[in-house]
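Of the protein chains in this complex, all but one are displayed in their positions.
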Amino acid sequence: MEKKEEYKYRGHLWFAMRPGVGRLTEPMAPEFQRAEKGWEKTPPYLAYHIFDKVHTVMLTEQGIIPRSDGAAILRAFREMEAEGVVAARVRVGGVDHSGEAYLIERLGWEVGGRIHIGRSTGDLATVSQHITQREYVLEAMELLTSARMALAGFAEKHVETIWPMYSPGLTVYGSGYILQHAQPMTLGFYAMAFLNQLEREQRKLEAAYDLFQISPAGSAIGTGTDIPGFDRHRTMALLGFDALYRNCYDAEKHEWYTLDSFAVLLTLSHVISGLFYDLLVYSSNEFGLVDPADRYCGTSSIMPQKRNPTALRFLADLTVNVKSRMLGADSVDGMHRSWTDINNGLRMIPGILGTLKVDSSRAEELAGAHWAGASDLASAVVREKGLSWRTAHQIVATLVRVSVERGVKPSQVTEEHLDEAATMYPDYGRNLGLSTQIIQEAMDPRKMVYRRTLIGGPAPVRVLEEIALSQRKIEEDSVYITEKRRKLEKAAGDLEEAIDRIIGI
Amino acid sequence: MEKKEEYKYRGHLWFAMRPGVGRLTEPMAPEFQRAEKGWEKTPPYLAYHIFDKVHTVMLTEQGIIPRSDGAAILRAFREMEAEGVVAARVRVGGVDHSGEAYLIERLGWEVGGRIHIGRSTGDLATVSQHITQREYVLEAMELLTSARMALAGFAEKHVETIWPMYSPGLTVYGSGYILQHAQPMTLGFYAMAFLNQLEREQRKLEAAYDLFQISPAGSAIGTGTDIPGFDRHRTMALLGFDALYRNCYDAEKHEWYTLDSFAVLLTLSHVISGLFYDLLVYSSNEFGLVDPADRYCGTSSIMPQKRNPTALRFLADLTVNVKSRMLGADSVDGMHRSWTDINNGLRMIPGILGTLKVDSSRAEELAGAHWAGASDLASAVVREKGLSWRTAHQIVATLVRVSVERGVKPSQVTEEHLDEAATMYPDYGRNLGLSTQIIQEAMDPRKMVYRRTLIGGPAPVRVLEEIALSQRKIEEDSVYITEKRRKLEKAAGDLEEAIDRIIGI
Amino acid sequence: MEKKEEYKYRGHLWFAMRPGVGRLTEPMAPEFQRAEKGWEKTPPYLAYHIFDKVHTVMLTEQGIIPRSDGAAILRAFREMEAEGVVAARVRVGGVDHSGEAYLIERLGWEVGGRIHIGRSTGDLATVSQHITQREYVLEAMELLTSARMALAGFAEKHVETIWPMYSPGLTVYGSGYILQHAQPMTLGFYAMAFLNQLEREQRKLEAAYDLFQISPAGSAIGTGTDIPGFDRHRTMALLGFDALYRNCYDAEKHEWYTLDSFAVLLTLSHVISGLFYDLLVYSSNEFGLVDPADRYCGTSSIMPQKRNPTALRFLADLTVNVKSRMLGADSVDGMHRSWTDINNGLRMIPGILGTLKVDSSRAEELAGAHWAGASDLASAVVREKGLSWRTAHQIVATLVRVSVERGVKPSQVTEEHLDEAATMYPDYGRNLGLSTQIIQEAMDPRKMVYRRTLIGGPAPVRVLEEIALSQRKIEEDSVYITEKRRKLEKAAGDLEEAIDRIIGI
Partner (left out) sequence: MEKKEEYKYRGHLWFAMRPGVGRLTEPMAPEFQRAEKGWEKTPPYLAYHIFDKVHTVMLTEQGIIPRSDGAAILRAFREMEAEGVVAARVRVGGVDHSGEAYLIERLGWEVGGRIHIGRSTGDLATVSQHITQREYVLEAMELLTSARMALAGFAEKHVETIWPMYSPGLTVYGSGYILQHAQPMTLGFYAMAFLNQLEREQRKLEAAYDLFQISPAGSAIGTGTDIPGFDRHRTMALLGFDALYRNCYDAEKHEWYTLDSFAVLLTLSHVISGLFYDLLVYSSNEFGLVDPADRYCGTSSIMPQKRNPTALRFLADLTVNVKSRMLGADSVDGMHRSWTDINNGLRMIPGILGTLKVDSSRAEELAGAHWAGASDLASAVVREKGLSWRTAHQIVATLVRVSVERGVKPSQVTEEHLDEAATMYPDYGRNLGLSTQIIQEAMDPRKMVYRRTLIGGPAPVRVLEEIALSQRKIEEDSVYITEKRRKLEKAAGDLEEAIDRIIGI
């Protein structure tokens, strides 16, 4: 037997996927493996650690604890870093109070027990949650940027790929996923709808970032402390925050900012799931429009032919999970779980789109096959014959019904067919005399698309302009994100310098 | 212009649907129109009325109010019935207390004001809710019986209609709707899975009915009354209930029995939505498996070709609506809204199934086209050549992959193809020598189905037995339902007799 | 009998509330009556009407329909306005297409049937939904401004009212409503926490407003039209929108902007419900801290003493209803229902706060009674005796436990008690020697509050600064809101002028 490690890349079905044989030709994509793991509940030790250091620096600078004790504490934290912050904190126990536990172990109750003055378990929770959530948001913005670039590139590649539109209505597990052919578009135009929405999502992420950049440090359990000299501006600056909660009770209302995460997760997840639920349906054999790479698929222990689009399903499921998780008393866990899933999902998008096989001839065939051109035929009747929209619409509707009953396809419709329908129509009752050529041009899916040059229309010339506009926005947003990242790095540097000063390096 | 009433049968698109022309040939089904209306919030006046009468009879019989006053009150209620109960109660106002309002208007404060002794607004709420919910359940059982009969008939008709199975996993807006071909089955077998589940739903409805048949009458606001002689058994019997809440505070816990409705709505709606969400997908042009009748479809004001399967969508949406409505503080309204939708949905099922066009040749073609026979080929390799399942499974998986890459279809696979795959497989590495005939028979979708005669399998001979069994269950359940209905009619008759006695008729 | 109209002001319990007698002394507040009615499902006829006129003006100006037909249509709409827009549209039927129905009735199929060119039912839905939702948001901002003013005034009035804090944790139906005494604050400080959060909610409403100010008009069913000359900028301007959807398929994704409403409703409702759920609990006899006016209360048909704080309950329930309603396939209805409830709720806030009776001596008594001063005693031990926080904290915890066991109240604690606890503590083991005066001053609730002058603290001097800051923000936001309102009025004026020009007035 070969070593089983070789097969392990497919998880529980390892024995069904020996290299070189079997249904699938690639190992699971690493980012997909990461996504399947999901959030693992663990205390935010690094955030506690930063806050422990910042709080000690401020207490020492303000003379609230003796300078020598402050230096001893900060030196102990440096040693903890040498050991490994997470490892050391897990070892001593105490979770959010692991910093104090470590200090008491090393420095005794009288020095180590000084750290908690002027703050509460509440501070540890709110500060670490703000740090964690701002990082979620910042990472989401970075990953979203890559996903937007991938989507823009995908749109550019498919700006002329004729694509059927299915009646949108309300989508994704909501209502109205009726899968009936509306008018033809292009795959590039379709992709741009999601990209435009993701641009609005970037704005929402920025607004959310600002909300998590308000410092709760020093609010204790809701009224702050009576210790004189306490400096909330200093802790704000060293933690990299931009502003202060100006009311300590406000700062302690955890659910408010948990919901601030959910508010943005709600819409962002919905857009992503909407796109990938579509792709999931389009990847069925019956639709046959797209095909994800093996690295994003699973298979079966019994059916040798199975290639399940499991990564698409992961993305399609994001939004119902987000919605459900905001409702429980355990919604803080649900928030962490959701951010993890969203960011893992965003991380997969460039790879999935970059390797997606698209069957453009199948798409163009479907786009023309199911009378999706009927509305433009009505439009032609209005333009050429001066009829009102309603009359033209009803004559064409009659034409479609009669044709479907007789098995006449859109590509076979002639002047005579239309005349017959016009004659059947009570308020018209005579031939229309629209030539077969005009009829066929009206209903040609490619021509329908190219005629739509209005703002917001699918004509390639128009969509290319929008892609260029979107690419400029990506560049602008990248600058914004980089600045935010730099500000956090600056604050981290300032903190270490302040520590150096106190411990006398 | 014709009179617009003629077109109104299509609701807001009336002008797009003049009779005899346009896309659709039928008016909306009346039960579909009813379903679209949904629940209209209105007090349960008839339930209040019955309780008002029952309470008065008991008070009078027990001597708690003077016999002459009791007779006056009951006579007034008879007059109210002549006027029309709902109309009279709306006229006097007072909602749940409309009975007392009417009596005070007619008989003055001293006689009319007697009715409320020993009961509370809480009694009015709980008694009327029990009456309303038991009626929802009883009606659901009646409508479910018709739906089950329709489904059994549909299954019988399609017991030999070969049908593709799509990977189930978790379904309906949940997760795992991956639309990949699993093994072939028949449409009749598919329908029977839902019918079997609906049989279990009937059991749940029966259990729910028992819960709503416990009488809360006389529990007042949670401790009952201190008025001597109060007879809760008498009100129980006249209201048609089967048992008593043996603790008045228990009887007042409204949410308990609101949730009892949701518990059964949760699973019943899920089964219905699962079936009709499938049919919605199958009705797309790309799947092309089923086609609902025009009377269950909508169209478009702009796209003349549109035939939207709106009734299927209504049924597919039931379950997410039920789930969401159980969560709010307004969940009592949500419960009424949900029962109304469920019963309206059940009412449509016989019509939809009875008029559904099924494309059985398309279905058989799809069932054979996408390597759904691969697992039975592996099975044949095990049987004929004695290989282990895993080895056979991996050789066939290799065969499928290579064939897909080369464009070889299942129907074109020969002994040589399989030998090549077996030779590629490291632990086998030689020809298998399975004849082309055995290969093709193994993968023939019809033969796959007919071979599966095990209990629970799709072979027609087996499914016909199950249909017969299910039909017998429908008959048995009909007897149960009829008995429940008769018991309620008997109680209503007893009440009128008791009133006759008091007012001296 | 008096005329029952006199009692009707209490709804279903009219006969229990004759003027001048009974439990309650006031009729229900009119805004509370309005809130109880809730959303009544009705098509947005006025929004359809504006769009019908705007669309016709653009078609006529661009020569897409003959000028004479355009003039006839616009004249007909003026006549409709004389009749009453809603009445006329209800009369002719057709819901979203009621404009076309009316025109066809008056002008026949050939003129009336022209209006729908270049748009779809989708346009009618998206445009009317954008108009409706921007109005919800604008009204919410206006009502929120009044609520914020009321809250600022309330805070000012109670800036010195000592108030107990109850452990916040996560609140409102979530988790952690544990009702244990934390440190004392003031009622004004408490109110300001909510006001600060509402300031952030104003920012979210502004962001939401921008999202609803993007014009979907002309996106038809997702690809726009092929009619030449179509001018989306013109319709945008006349509808008062600020920008265009630059992709018509994007514009048709209804759920996206339904969720944009829910995202802001989610957090806004949560803040309101959090405040009023607290007040509901505080209004119980056991807490006895606040008492809402009779006009915001209900009573009972059986218990003469009942005064139920039903308006507080309405506000406390907002958030669970919002959360549940976003989950269903019927979430568009849920969105309308939720905005109606939120705005009705906001409308009640000034009245409720303005009439709320506050028992400040009860509050100060509770604030001091349950050892809420213990943390400041630990703080005093640190300051006066140089102990570490942890040692001081544990000595005081021991003091509290022993005192509770012996029935010693906080106001009775002396130097000797504290010495005993310090002696019991293993790492200290001797007397502390902190004077009874210092002990009592440390735990005095009023002094605790006045000592907390840090930013974010409850000291009156600090809170008064925050109130002034908040009042300035209200003024600034009022200017913003007024400008938005004016811009909409300007667009409405422009539309009428354009119509005048076409019909030749």
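Odds and ends about this structure:
Going by the order they are written in, the chains are A, B and C; count residues from 1 in each one.
Everything that follows uses one rule, which is that a contact is a pair of C-beta atoms (placed from the backbone, for glycine too) under 8 Å apart; a residue touches a chain by one contact, two chains touch by 3 or more.
Remember, it's a predicted structure, so these values are computed and weren't measured experimentally.
Only one of B:223, B:412 or B:482 touches the chain withheld from this view, namely B:223.
For the chain left out of this panel, the touching residue among B:46, B:90 or B:332 is B:332. If you put the hidden chain back, the residue from B:35, B:182, B:439 or B:474 that touches it is B:182. As for the chain not pictured, it touches subunit A at residues 1, 4, 8, 11-15, 92-97, 100-101, 104-105, 108-109, 113, 116, 119-122, 220-221, 300-303, 317, 320-321, 323-331, 334.
Where subunit C meets the missing chain, the touching residues are 2, 15-16, 18, 20-25, 166-167, 173-183, 280-281, 283-288, 299, 301-310, 313, 317, 320, 327, 366, 369-372, 374-375, 377-378, 390, 393-401, 424-426. Summarising the interface, subunit B meets the missing chain with residues 100, 104, 109-117, 165, 167-172, 174-176, 182-185, 189-190, 192-194, 196-197, 200, 203-204, 207, 211, 218-219, 221-227, 230, 232-233, 244-256, 258-260, 262-264, 266-267, 270-271, 274, 323-324, 326-327, 329-332, 375-376, 379, 382-383, 387-391, 393, 427, 448-449, 451-452, 454-458, 466, 469.
Note that only the chains that are shown with their structure count from here on.
In the contact between subunit A and subunit C, the residue numbers used by both copies make up over half of all numbers at that interface. Highest inter-chain contact count (C-beta pairs) belongs to A-C. Chain centres here are Cα means. That of subunit B falls 38 Å from that of subunit C. Each chain gets one centre point, the mean of its Cα atoms, and the points for subunit A and subunit C are 28 Å apart. In subunit B, the residues touching two or more other chains are 15, 301-303, 317, 320, 327.
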